[in-house]
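This report concerns only the one structure given below.
Omission of a single protein chain aside, the complex is shown with its protein chains in their original locations.
Letters A and B mark the chains as written, and numbering starts fresh at 1 in each.
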Amino acid sequence: MLLSIRDLKVSFRLGERGAVTLVPAVSGVSFDIPEHTTVALVGESGSGKSVTAMSILNLLPDNAQRSGVIEYQGRDLLQAALPELQALRGKEIACVFQDPMTSLNPVFTVGAQMTEPLQRHLNLGRRAALDRVEALLNEVGIPEPKRRLASYPHELSGGQQQRVMIAMALACDPKLLIADEPTTALDVTIQRQILELIARLQERHRMSVLFISHDLGLVGEIADHVVVMRQGVVREQAPVARIFQSPHDAYTKALLACRPSLGYTGARLPVIDDHIEGKVPNRQAKPKDPNAPVVLQVRSLAKSFFLREGLFGKREFKAVRDVNFQLRRGHTLGVVGESGSGKTTMGLTLLRLHEPTAGEVLFDGQNLLTLSDSARQAMRRRIQIVFQNPYASLNPRFTIGQTLNEPMAIHGIGTTQAEREQRARSLLAKVGLDDSAFGKYPHEFSGGQRQRIAIARCLTLEPEVLVLDEAVSALDVSVQAQVLNLLKDLQDDLGLAYVFISHDLAVVRFLSDEVLVMKDGEVVEQADAHQILVAPKQEYTRRLLGAIPRGYQPT
Amino acid sequence: MSAVLPITAAQAPHSEGVWRTAWRRFRNDRVGMVSLAIVAAFLVLIALSATRVVARHWQAEVGVPNAPPTFLGPRPPEDLGTIEAPKGPNVDLSDVDPLAPRYKEWAERAAQMKTAEVQRQETLPFGGDRLGRDVLSKAIKGTEVSVFVGVLASVLATTIGTLLGAAAGFFGRRINDFLEWVYNVFTAVPDILLIFAFAAVFGRGIGTVVLILGLTGWSGVYRQVRAEFIKHRSREYVRAAEAIGASAGSRMFRHILPNVSHVILVRMSLLVVGFIKFEVILSYLGLGVPVDQVSWGTMLAEAQSELILGYWWQLAAATLFMAVFVTAFSLMADAWRDALDPKLRGAE
Partner (left out) sequence: MWAYLIRRLWQMVPTLIGVVVLVFLLFKFFGADPAVILGGLNATQEQVAAIRTQLGLDRPWWVQLAIYLKEIVTFEWGRSWATNEAVSNLFATRLPATLTVMIPFLILDTLVALPIAMWVAYRRGSFSDRTIMVVTTVALSISFLVYIIIGQYVFGFQLGWFPVQGWSDSTLTNLITFVPLPVLLAVMVGVSPQTRLYRTFFLDELGHDYVRTARAKGMTEGTVLFKHVLRNTMIPIITNIGYALPGIFVGSFLIEVFFSIPGLGREVLLAVNRSDYPVIQATTVYLAMLTMLINLATDLLYKVVDPRVVLK
């Protein structure tokens, strides 16, 4: 057994002056990491998985208090003195963190940073260290490693930066690699590459990997053992096959079920709490009317940004090029793409939050983009948007009641204050929130609840089209399921049409009737949702499909 | 249909806005509360002084020149020891003295009039200055003037900086370019020099000092407010407000400003301290308050020459009042900033 964690408890001291409280993050966690194995630590945000991993080498902030035993090669790391830990860090146990951009020192070159552990732990001279670094960069797949030694971190792409982090961690041939959500901040296609790289390296270097993630499907592909955590405790731990094929714990089962896989055909997703209670979701989908009236028609939509260059010149950056689609009432158009594909810009342009450079957006025959200001105000009622970040889309200083009241007040819906309040409360109920939410502030709600409030805000204007810009991407899997179900309910109830923008093909497929695949501002493929899945025509689409985690595949 | 989600017990039992949460936090901070008490006491003192309840007669010369403080005891009478007074009666000059016949008449007239001969005090609570004025009264009056100038000037500077910063940050492009040019012009000249230039032109006076400090000190606030507005204008909640059709003015002042107000407030409190210190220096140099007013600066100006002679009480009084107030104010502002800080708050 390489590393043994027994009854680990971690609490944080919060509050500086005056009142100091102790907030528990991890309450009694025990599991083992054997040699030459990949152990996955899975949980949603707030589960304590990162805190557990960071406790091993005591990389926690100063206000953390730990208790328990972490046994490594006969020593209790929790009791180890700092110099002892420093000798271990980077040499026998190394780390890779989530955001490579901020985890690398911006003012030192790649070469300088990577030679540090080599010079410290292995006492290599500078020349020897640089040679070894070059070899490492080659191993992790960085092209032209010699040139890269003199590069600064910001000159590399996100994927390359993560490779550099991994190479730096491997420098002294560690026995254990702790990878804290190493792929979460990367694009979907890059994620797959890094995942495969880590698996390869684990095999080749015969080391153990502690892989932390929120995505059970992702870890299923590379893990040997899985530990599932929720709210600071371990819910289940078992070999990967058992976790996927016969999970014991209700939470694990729910996690597996809630994620929309590509093949899922039900109308609603199962939700963790429901699943734990044994409720089965409604699997009957309401059929869509293929002849519903067209509410939105987009022709040759384009948006360019102009950047200053040189002494007096301007450079055109084409963010969106030539987008065409038709959206019928009650239907959903899914827009898929990675970061930089222009999908968000396109969504914002539909509402004229960005001014378009060319093209037409026809709403009942009226071109939205050439409307006068007063007509535009009326148009705002008909098309609304829900943003990605639930923590930034509600004004922190407004109560929920004020947030819901404002759009109605601007557009003159409801003649009296009491009437508007009545409408607001009924909308809160419709999105599944308690009436007491009316007088509260956004910070009292979770991410999923805030998204519901954002949806309710849109509904106050009785729109016909709703643009959902990565509306569920920032939410945990179980909460995602709830919000997606809500969206489907609202669509069935109110006949809303959606433009659903996301990077997650599985989620898009669950919700959409037609799918648009975008890359670098252009529409690469456009087809029926079922068609895209079964017979993708373009190479890029196939790559996107391939990048989706498949979960455990028994060989 | 998804289940209705009740608010979990872990969240606050009743809704609190930012200010209530901050106040609750602030109450737990002992240092902050003590500083607040001290500042409040000073404000009461200033109010009393402004309404002429205390320190009304600070200009009256009630003590002997350079009267020592009470706890030191009166100065031993100086041994003048100059010329010895002659002994014996005066020579009778009445035959050559042209005014002699009238003396008797004048003596009678003088006896009828009452003279208000103020008995000059030997010691005063905090001592007396060169002219025998009560240092304690001067200190209190000086507090009123210095703090008043500091606060008013910072309100002026903050208002200017906020309005310009909001416009530049929110609208961008041409308006931003123009305001950046104005900012560059004002900051191209070192602060002191700008103040001197304005002082040379405008002259002395409390109003002028407020104006000068306000017109030269807005650049820091402008920079910060502009940065905040730029940060917030692309935040989703402002985009959402635009999507529902809120006007630009509404977005700037109803949406963004309340989210930025705590930053502005902290900045303003820093300005107060800075401006008080500037005012002191200006008054010291004779460029600040007019001669018939007193401020900590004028007291320090007088104190310098007194110190050489060994009279330290005016220096001590001015320094004490200023140090206590500014320290308390700074600590209070620090505590407010910590109470309002989003990173500790967890509200954003």
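Quick note on the criterion: contacts are C-beta pairs under 8 Å (C-beta built on N, C-alpha and C of every residue); 3 or more make two chains touch, one makes a residue touch a chain.
Nothing here was measured: the structure is a model prediction, and the numbers come from that model.
S.K.: Of the residues listed, B:93, B:291 or B:308, which one is in contact with the missing chain?
M.R.: In the complete complex, the chain left out is touched by residue B:308.
S.K.: Can you tell me which of A:103, A:377 or A:473 touches the chain that was removed from the display?
M.R.: Only one of A:103, A:377 or A:473 touches the chain omitted from view, namely A:103.
S.K.: Among the options A:3, A:29, A:140 or A:168, which residue touches the chain absent from this view?
M.R.: A:168
S.K.: Can you list where subunit B touches the absent chain?
M.R.: 181-182, 184-194, 196-202, 273, 277, 280-281, 284-287, 296-297, 300, 303-304, 307-308, 315, 318-319, 322-327, 330-331, 334
S.K.: Considering the whole complex, not just the chains shown, which residues of subunit A touch the missing one?
M.R.: 16, 57, 59, 62, 82-83, 86-91, 94-95, 97, 99, 102-108, 116-117, 120-121, 152, 154, 165, 168, 308-311
Just so it is clear, only the chains that are shown with their structure count from here on.
S.K.: Quick check on the complex: what are the subunit A residues that touch subunit B?
M.R.: Residue positions touching the partner: 15-19, 271, 273-274, 348, 351, 353, 377, 380-381, 384-385, 387-389, 391-397, 399, 406-407, 410-411, 429, 432-434, 436-437, 439-441, 443-445, 449, 454, 457, 461, 482, 485-486, 489.
S.K.: Using the touch definition up top, name the residues of subunit B that touch subunit A in the complex.
M.R.: That would be residues 1-7, 11-12, 15-18, 25, 27-32, 235-237, 239-246, 255, 258-259, 335, 338, 344-348 of subunit B.
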